[in-house]
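Below is the structure I would like to discuss, written out as structure tokens.
Omission of a single protein chain aside, the complex is shown with its protein chains in their original locations.
Letters A and B name the chains as they come in the text, with residue numbers starting at 1 for each one.
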Amino acid sequence: MRTAPLLLATALLALVTGCAPIEPWVKPYEREHLADAIMALDRNPVSSTYLNHVFESREGARGATGGVGGGCGCN
Amino acid sequence: MQNRITAAALLAALVTLALPAWAAADAAADSVAPAAAPAFTLQSTNGQQVSLAQFKGDVVMINFWASWCGPCRQEMPLLDSIYRKYKDMGFELIGVNVEPDSKSANAWLKATPVTYPILYDPQSKVSQLYQVQAMPTTVIIDRTGTVRFLHRGYLPGDENAYLNSIRSLIVQ
Partner (left out) sequence: MRLRTLAALCLAAAPAAAGVLPPDRADALYHRYQGGGITVQGPSILVQKKIGDHFSIGANYYQDMISSASIDVLLSASPYREKRTQKSVSAEYLHGKTTYSAGFIDSLEPDYKANTSYYSVSQDMFGDLTTVTLSYRRGWDQIYRDIKANGVIVNDPTFHQRADHRVYGLSLTQILTRNLIGTFDYELSTDQGYLASPYRQIRFADPNNPVGYSLANQIYPGTRTSDAFSAELKYYVPYRAALTAKYRFFTDSWGIVAHTLQLDYIQPIRGHWTLDGNVRYYRQGAASFYSDLFPYANYSNYMARDRELAAFHSITLGIEASYAFSIPRLTWIQKSTATLSFDRMMINYLDYRDALYSKFDPATFKGGEEPLYTLDASMFEAYVSLWF
């Protein structure tokens, strides 16, 4: 049943956001490599959008192409 | 039917995620419970060893920054003008650079110099001592060496909060 994993994820997230905080093991002042422009998950959206479009036009598969986060974590 | 259950599950997750954010977001006051500022000694950009103890009797603002941190770079010229305005009234501003390799920091300082002292913390000793949880982090210490204000991050306009904190401590 497709919705079961989603409901489980929802429950997990609810639990986890309310739980006692986990100590971050990468401190904010240790993120210099992650903040580097080459480590961005989507460096050039105008190009990745185009290439994803080319692939999806010719293939049966679609979806789950990207993620967000990482970076400097400032503010 | 399947779609509706899925949609409901996602809506529930959305609300669950958003609630803590809404609750926590407004609690960002700068005042903290007074605590003694941990002592440290670090090397400055001109090679000298500088200790926090040297500035006892002054209001001290410590700004933890890195050259890779956009808001840090944005904030520093404003900190510089605050420093120049108050330094003759018993105010000291120290910039602590948290990078293990100082090359990028030096390059940036060369292009955008500031007049307040910059110290290097390549082993993150002082960052750990002050439990830095955001970049940038600004700590304001009163004349008795007690931490009174802590500000995480930087958004344009935050310098007004700094000025308020500094003014309240300068007169003591």
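Note that a contact is a pair of C-beta atoms (placed from the backbone, for glycine too) under 8 Å apart; a residue touches a chain by one contact, two chains touch by 3 or more.
Small disclaimer: the values here were computed from a predicted structure and weren't measured.
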item	value
For chain B, the residues touching the chain missing from this view	3, 6-7, 10, 13-14, 17-18, 21-22, 24-25, 133, 155-157
Absent-chain interface as seen on chain A, which is shown	2, 5-6, 9, 13, 16-17, 21-28, 30-31, 33-34, 36, 38-39, 41, 43-47, 49-75
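Basically, only the chains that are shown with their structure count from here on.
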item	value
For chain A paired with chain B, centre-to-centre distance based on mean C-alpha positions, whole Å	27
Sites on chain B touched by chain A in the complex	2, 5-6, 9-10, 12-13, 16-17, 20, 64, 66, 68-72, 98-100, 124, 127-128, 132-137, 152-155
Contact set on chain A toward chain B in their complex	2-3, 6-7, 9-10, 13-14, 17-18, 27-32, 35-36, 72-75
